[in-house]
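Take a look at the structure below.
Only a single protein chain was left out; the remaining protein chains are all shown in position.
Up next is chain A:
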């Protein structure tokens, strides 16, 4: 009897430990290179009805994964930022121009990543930063578009994210962008696939819980493009959407589709107030 009691006590302790492990690092703060302070938790923006505090995906990861993002030398995503610099400086197209011909250095584009996706007046639609880059290439450089979720494009986006790190995400959801934003919100709360799951079922109702072996985050996208340890490369936000929708056992939308652009706008707005973090490190 006594032995049984002991094992019950031991089990309780083990459960308590497991619960502790699940939220390891939740209280930690992120400072990159002992210099750039990153906001990883803050009050939710006013439009979010069901969540009080928003958390960066960084707070849900293990101490070891978190540490990789604290120093640019340790962050494998920075390799791709360096490759992005080469694309930035490489002339292409009939005008013989590179990004650097007009923008000089990526640092001049500090803050740009924080406000995209953004309404574009001429095109009369919401532009993601990838769409803006491709418009620059076709209209100003006379060059071919880059593949939306291809390596060069993702490296460029990572470069633009890296120079904006620490700045608050601040996408506009009113004015002409409002209808796209509302479409994105509808997509967020729509159940899809054979499992009939919406984004909200996992990332709003169950964040911080375990889904089998995975620790569910709030699904914030302020850290994209994200270097994932599981595939050792940068992952774009649309590819991540695709993976999530596929996991609900649905036919997914394509990267660069208007549905994913709307969802990206809505999701970015759920992170208004968190810092731009890309390239982040996730598992």
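Keep this in mind: a residue touches a chain if its C-beta (ideal position, glycine included) is under 8 Å from a C-beta of that chain, and two chains touch if they have at least 3 such contacts; residues count from 1.
In this section, contacts and distances are computed from a predicted model.
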item: Undisplayed chain, where the name is taken from the UniProt record, one of "ABC transporter substrate-binding protein", "Thiosulfate oxidation carrier complex protein SoxZ", "Peptide/nickel transport system permease protein" or "Formate dehydrogenase alpha subunit"; value: "Thiosulfate oxidation carrier complex protein SoxZ"
item: Of A:36, A:51, A:79 or A:92, the residue in touch with the unshown chain; value: A:79
item: Where the missing chain touches chain A, by residue; value: 73-74, 76, 79, 82-83, 232
